[in-house]
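A single protein chain has been omitted; all remaining protein chains appear in their positions.
In order of appearance the chains are A, B and C, and numbering begins at 1 in each one.
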């Protein structure tokens, strides 16, 4: 790292000038390269990345590009590094930063809002109106590492202090990498949804977000919490994380099952995490009059929605694209208190150099993979590097 | 009226034992009959109906039945009276009622919640979980006159006091019948939407609700207010009611126009009142990141929605089915202060006996009809009664 | 009970025509009498009272009369029965009630709003504008058993179904009687306060409400939770209920201690439950800029408040007088899930006939009494009845 005087470092953490980093070539092509270690500016710190998880949207980003207009033709063949679910250790402080100390372990939110647009001024920084405006003369300060700026499939990254949540000393790296996923579940349920204890929740699709929606809902006192999926192993994990009831939708009708399990009534909240073709309607019909539906899955095509039912029943739908309103801090508070064991959804760890293998496991659910993590240190290589 | 001792009457208002009332036969068939004048119970009053407007949902109700499961096979051939947008004069008080006095003119909300379910206890009585449960042993007190109980195409009706909003002395009957329509617009924008002055609003479809959404938005200080429709006469009325800009979507792309008129950005709120096939997507693409879309139009089929755009942009959608949270009182407060002239959307008045003609005008937009009102008194018959 | 045909009973629960009931004579004087068992009307049930706890406000009510203007000179020498923290078993159903079944065990909220005033229509039934209007011609349906209508120091009472929360089968009666107290804590923190996991809370004064504020705050994921009192035994219970830190304010300055324990900053919420003379200011200075102060203790005199500090720091203060917004259901949901052991604050049980002894224990903290319960059945008399 080229360390200007105003950057604070610490001899415990020697920072090299360059690092290993995966970069995106053509769609679907990842290459391991060397890049300079980035330098933190005002209100930023340098993070040594200790663990980075693979998210379904990483696969989208690697194949289709991330969902934002990015100046200059990013991401393909522009030396761009994907990866957005990472945690690490603060190893250098930008000028004036005293909110964090070198050596602290932190989870890293994805979105750093510009702080200047209407939504950021409302505290809705995930909906920043300058999303993706972070290059050259148009740099408004927005950052979404792994979406619009370099991400975490490398050794070091710079983060704005607003994106950081301290994690408990006894929280393993692999679990720390899931804090933002839990923060997304939290945001869906409380900050946006307004869930209070005793309300009923159904979740459709038990990927990592869906599983943590079940866990966070239960930790917040929701009752009953009903989880639906097609895979029995995932239903079993949902139950361990706190779901009161699980429904295998291969065998039975999800809407009917939810009504039956909730005393003959629709639930107060349904969270759609499956991206299945008719899942939006399933969710809409799962909730009661005045209920809320959170749409957390990215879809690639328009889907037919029973809008008449939405209108007649005063139903709310709201989309989320990740965490928000500092929900990550709240999720970490629950995890620190051991309200649920997020580690249950972590299934595999690979060396950073084995990212392609890791991605293959995540994509194909190899060996029942759910959350697959890569680490730059302390994990033996088992695969063969790409290139 | 069979007046038990506990009902308070007043000699100024002689109440007959029976009245004229339209009743629904087969789908699409209305018949003028005599019915007993109903009697108010505890917390209810008897309203002499002075004006009743025809709503698009009346047409739905008459042809398809209202959108609720009603015990006993209502509405067809069950002596049921439709009509839900009415105002009138309080002419008798149920036992213990002192909140209203005989002689007061009132607008009548549609929904009287049960007061006992979860939603009613939250103040969301329009989303009552006992909707339609108002017969026999299962009577939970819910009433939606003109949907699940007898409505306003007659001379007298009983209303729960919670459904009543006093109207200004100088407000004409025809305008008073629009207070609930304005209350629906208010509910969409403020109680559910959270609109504050200075935010931007687009409205799609300038039927009575759409026109009053434009009027109420402007009265609340929204800026800019953009109204879109295919009829120039309606765009002209929108402008008179307060729209800053109007867009004829026959000629230009609505989404593009709205962005251009709002300084290159999407608006904060879009209210879909058109029921046009792709209008939900039009609305979704009109709003900015974090924006809100209110769905106020009833549709009869599923429509394809760009859910990916909703998710990526943290957009909220919420359905409304009429007024709520006492929004009618707030709408009346604005109308009393002459913030807009709701009378601009009233185009025709017919005698109660001419209801079929009135419905024909409303359905076919005959003579540029927008809001068509029928009155039991003071209007000469011009048509020929149905059957 | 005089059981009209429309009241549903069950042979498992034989209901007598009269019952034992304590009634208030002169201020401070309680007498055990026989009263008729009351009869449930529409939307009401008859509760067999299985346990009733003594609250500090009971002492106020018995000595000063409850804080409401009640028509007809209530409460002194009017045959009025106090007692408002009770639970029991549903033993008869009023006409049309099918929301509850005979034999169900329930906790009973105090406040049944009129359902017709502005606040009730907003869901704020504890702030009912017809509070105390429940006699004769002015009966608007408001009930606050133990405050404005007969309460629970007797064998049976009638409750509106809106006041009932089902309790878990394995919840002891004595704990069930605390559900409403926990509901009050819940209302203070979430429905009114907006607390979300990870926020910091200080509570001043560890009576039953204060202790359950600490418990509920922790159960909701608040962090840190700091409890302050002058009694070490209560601080110890607070810790067992979930407080992260306890402060004995006899020895150290509460404001200073809270800042120190919260990383040098004021907390997000302070809940004042002590009624100590300067406690409002203590609470005001405990919170950070933009923080919230809940006032839960009844005071008998004006207190000097540092309003300048409130203004300069955008601080919110809000009073609560018990539960609200169905918070009791949410509290029960947490207790059912065993998030904290409310039984820790229950210290003594007496027979109903020994109420004066029970009150003396509660008033004088005899034998470190915290929550003292009386039961009409299953507890041997140890004292001597009044009269």
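Definition applied: contacts are C-beta pairs under 8 Å (C-beta built on N, C-alpha and C of every residue); 3 or more make two chains touch, one makes a residue touch a chain.
Every value quoted in this text rests on a predicted model; they were computed, and no experiment measured them.
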{"item": "Option touching the unshown chain, where C:102, C:295, C:344 or C:370 are the choices", "value": "C:295"}
{"item": "Contact with the hidden chain (one of B:220, B:294 or B:370)", "value": "B:220"}
{"item": "Option touching the unshown chain, where C:32, C:231 or C:305 are the choices", "value": "C:305"}
{"item": "Given C:33, C:129 or C:166, the one touching the chain that is not displayed", "value": "C:129"}
{"item": "Hidden partner interface residues of subunit C, rising order", "value": "67, 118-119, 122, 124, 126-129, 131, 265, 280-281, 288-290, 295-308, 310-321, 324"}
{"item": "Positions on subunit A contacted by the hidden chain, ascending", "value": "43, 96, 98-99, 115-116, 118, 121-125, 137-141, 161-162, 325-326"}
{"item": "Hidden partner interface residues of subunit B, rising order", "value": "186, 190-191, 196-199, 219-223, 329-334, 336-337, 339"}
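Heads up, the rule we're going with is that only the chains that are shown with their structure count from here on.
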{"item": "Separation of mean Cα positions, subunit C and subunit B [Å, integer]", "value": "42"}
{"item": "Subunit A-subunit B separation of Cα centroids, rounded to whole Å", "value": "43"}
{"item": "For subunit C, residues contacting two or more additional chains", "value": "none"}
